[in-house]
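All remarks here apply to the structure that follows.
Missing here: one protein chain of the complex. Every other protein chain is in place.
What follows is chain A.
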Amino acid sequence: MSENRNANKSHKAFVYINDIKTAMEISMDNHFGPPRMKQHLLEIDAQSNLDLSTLILIVENALFFMSGERHAILKQRILRIIGPAKKRKWDYIIEEAISESISNLSATKQIDLIADFTYPIYRNATQRLLGISPENPQIFEYWVPKLQELLEPLLPLRTLGKMEEAFKSLLQEVKRNRNTNTDMKKNEFIPLIDDLIKNPIKNFTDDDYYAVILVLYGASLNISQTLGNILFQLLKAPEEIKKMASNPKWVNRNLERLIKSAGSAPYVHRVSSDDARYGDYKIKKNDNVLLDLPQIHTGGCPFQQLDWGEEKIGRNDHLAFGRGIHYCVGAGFARHLMERAIVMLFVEYPDLVIVEQTLDIVENNPIVALNSLKCKLNE
């Protein structure tokens, strides 16, 4: 848990960036773009016996891998619906999802904050936000974490083959079971998929929109993971800090500190279009550059005790949501959800304590997250 996960991992084709200054500069430098995933998959599709048509559709509509005008137009459109400027339209979805999870908690004494709290909030809130209503929830939820794997560099062919199958069935579920709000009250939020289909973007098809929605749903899983990490930090904190977790002003003031140390995204992946030199890093054209977020933010030890010092940490002091053109499109939604979930949970259950000594960390995946976080509601 405490070792530096990527120390000396850099080699010629992959350069790991471990300091925040260089990472921020690279994020803003247009000589570094997203991995050329579509091209990569097209070539694999042509040169192997795999059919990757669904994966290609997905990456064509994943902002992470997009650039230029198509990226800008889609991003602007998504932000117009789910961005922070529309908070008054969607914040009730968050309140309802959190309230429902909290009332379900009271039924039991020992709980798992991931399975019983952060995950259902993520699922219920984002499904309503995006317009998803899976017919086979278990199968759907089984495959969703695979969406996050798409961001890993150099996936083996066997994984790509499995992902193709998974995404094909996920896409069918999303298509067949749109969560259309039939009981629409005036001014109520219109799910993103309905808005996209009603007001089409030039050169986008309905299949593109469904792929967009699926990508957003997969990316949103970071909400459950980051919120889980934050709750762990708060539950492990000294008593006087833990007491503050029910105080909305304190949580608001400390939210960025929490997100910085608890962000679940493991890295930001860029490819350089030129030779470059950044401090000690020598980067060659076409090198894969990985901004190593846990290393940058926590020295590679994401679950260690936090420094609760007075230094103020602002939104621009970390990279937990990335930076620049590819800044997280769900950051506003995620921030508000996590802030409310922390306060509402600790108001209701101020005596929450962790019952397990060993941490149940996700291990076969670079994501920084807990599989479970078992707690008691009362001492």
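The working rule: a contact is a pair of C-beta atoms (placed from the backbone, for glycine too) under 8 Å apart; a residue touches a chain by one contact, two chains touch by 3 or more; residues count from 1.
To be clear about the criterion, contacts and distances are computed from a predicted model.
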The chain dropped from view, which UniProt name applies: "Acyl carrier protein", "Putative ABC transport system ATP-binding protein", "Sarcosine oxidase subunit beta" or "NADPH-dependent 2,4-dienoyl-CoA reductase, sulfur reductase"? "Acyl carrier protein"
Among A:28, A:154 or A:353, which one is in touch with the chain left out? A:154
Return the single residue from A:30, A:47 or A:358 that touches the missing chain. A:47
Based on the whole complex, identify which of A:14, A:250 or A:308 touches the chain you can't see. A:14
Hidden partner interface residues of chain A, rising order: 9, 11-14, 40, 43-44, 47-48, 153-158, 286, 288
